[in-house]
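The complex appears here minus one protein chain, its other protein chains still in place.
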Amino acid sequence: MTDITDKEAQHLHRLILFSDAVFAIAITLLAIEIHPPEHWHGVADLFGQMQHKLMAYAVSFAVVGIYWISHRRTYSRLRKANGVLDILNLVMLGLLALLPLATELLWESGSAAAALVYVGLVTAIGLAHAVAWGYAALLGDLAEPMPTVEKIYVLLRVALLPGLMCGLTFLSIITRTPWGWLGIALVLGALFLVNRLLVGSGKLSAAQIAED
Amino acid sequence: MTDITDKEAQHLHRLILFSDAVFAIAITLLAIEIHPPEHWHGVADLFGQMQHKLMAYAVSFAVVGIYWISHRRTYSRLRKANGVLDILNLVMLGLLALLPLATELLWESGSAAAALVYVGLVTAIGLAHAVAWGYAALLGDLAEPMPTVEKIYVLLRVALLPGLMCGLTFLSIITRTPWGWLGIALVLGALFLVNRLLVGSGKLSAAQIAED
Amino acid sequence: MTDITDKEAQHLHRLILFSDAVFAIAITLLAIEIHPPEHWHGVADLFGQMQHKLMAYAVSFAVVGIYWISHRRTYSRLRKANGVLDILNLVMLGLLALLPLATELLWESGSAAAALVYVGLVTAIGLAHAVAWGYAALLGDLAEPMPTVEKIYVLLRVALLPGLMCGLTFLSIITRTPWGWLGIALVLGALFLVNRLLVGSGKLSAAQIAED
Partner (left out) sequence: MTDITDKEAQHLHRLILFSDAVFAIAITLLAIEIHPPEHWHGVADLFGQMQHKLMAYAVSFAVVGIYWISHRRTYSRLRKANGVLDILNLVMLGLLALLPLATELLWESGSAAAALVYVGLVTAIGLAHAVAWGYAALLGDLAEPMPTVEKIYVLLRVALLPGLMCGLTFLSIITRTPWGWLGIALVLGALFLVNRLLVGSGKLSAAQIAED
């Protein structure tokens, strides 16, 4: 790590601070369009009327929270940043900033089409995040030293998995069917097997194992 | 403290920065839904018409401010962070971000039911914050070295007390009775006694005493 | 400066970061309530209709900007923070967060009463800021070493002056009379004389002179 200049480390630092601010604003703005109903009688009626909004808020808050955790985990593995990563990260943040809008769409309409748009946006954020990590780790040589298999593992495990899990959880809630939960179980099972294999073959570093 | 890696310290640092941003946004958004009345004559009439909104703003600002101070004080005693703390902290922030909504409810309705929802939310934030500290100090081994009795003392004094005080103060203001203030006096008296006992038995470190 | 613990420096750092976030949000929210008029013909008509809003925006942006600079300058002279400063700083931020509301009041009404409320708020922010600095420097022993006369000079020059200048400038613009500008000239003249006297008597440190 002796070949990183102060300026490159500073670049990464500022990129992370900026991203954190956008995450924090997006997560807090989720609640700002929610207003109390005009007429309500008692706490139970209030929650009854606001049920859809509060549930949509909780789901979106969880989505942004999960992506923040994923962002923190992937970017903590970078050593520096460059202009391409700036742009890829901005694309991800630009999609993330649309989540309050998609959340409003969801609670107002609640239709299958609205759910489709919502899940599509969540997936798009996940893909944009995965592209940024993929570039940083595989093409841009911005990550700390680690075997290529681990870079791909992080791509799947840390960057793509959250979006997949969000989509499947959401699918289960919306359709009130167990298919989403089943999908989650399958994905987690498969990932556990791959994890065992990687550890067994010694290709996953201790740091990665500890973090799991 | 020699066993903390740079990455773990960095994790805590980023967690705190993100929380600060959410606190700052929540506290500033409290005012954004307040608008001046359409018709008013003179400054006295203006303040008369806005009295409820400004009082609700002041109370909520104080609540967020107190929780920010509490957050700063508890997290300054941590040495590192982990994924579980990320999630527990996010839950607390997710409740905190609902405070502007509850404040709007309060000034629009002003009913006992609205006050109940408001106090309930303030208490829930306090509980979520206490759970995060309790996990970090007692289960997650994330805090700096201190005796267990001090960890519990911080749990009660720093994490739970603000929520309790907020609830009781608010109760007094809403009900216009002295019971809330009496409750605060009792709590502070009891805490003072416990503090004396702990200091007398040498179980509270000098740092904690100085901070009180 | 050898007697400050890491924790105390960290406390000040977090206090400043939190304040910066509130300043940044308040300054950006100033524009959010401004919406384009429904009907307009050509750029000149658009600016004509939005003139009051844009002028109120510019004034408020300048006010928040000046207080940010003042905050940065005073707090850069502190070495540490404590719980009392937390609270005094929060009071100042709580008043600052009301500025978008007062700005809206100003452009909607434009009456002398609205201007009075606005100038009153700007002055209150300045006073709260001066109280925070006064406590930190004179009572709380939080500042870096400097002579008492310099602490008082900073109180007047850095903390109180911006509010005074804002008030006077605003007075001039609103009343369309030269009294405000005259007041500014008098204040600056008086301060210049005091400055000369202090420098002449060797009671103002080189650092302070350089910053002026």
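By letter and in written order, the chains are A, B and C; residue numbering begins at 1 in each of them.
Basically, a residue touches a chain if its C-beta (ideal position, glycine included) is under 8 Å from a C-beta of that chain, and two chains touch if they have at least 3 such contacts.
All values derive from a computational prediction rather than experimental measurement.
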item	value
Options A:Ile34, A:Leu78 or A:Leu105, residue touching the unrepresented chain	A:Leu105
Option touching the unshown chain, where A:Ala97, A:Val131, A:Met146 or A:Leu164 are the choices	A:Ala97
Option from A:Ala44, A:Ala58, A:Ala113 or A:Leu197 whose C-beta touches the chain left out	A:Ala113
Those residues of chain A which, in the complete complex, touch the missing chain	7, 10-11, 14-15, 17-18, 21-22, 25-26, 29, 32, 83, 86-87, 90, 93-94, 97-98, 100-101, 104-105, 108-109, 113, 116-117
Chain not shown, touching residues in chain C	16-17, 20-21, 23-25, 27-32, 34-36, 40, 42-43, 46, 57-58, 61, 65, 68-69, 72, 76, 211
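As a convention for this text, only the chains that are shown with their structure count from here on.
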item	value
Turn needed to bring chain A onto chain C - CA fit, degrees, nearest 5	180
Inter-centroid spacing, chain B versus chain A (mean Cα positions, whole Å)	27
Distance between chain centroids, defined by C-alpha means - chain A, chain C (Å)	39
Contacts with two or more other chains, residues of chain C listed in rising order	21
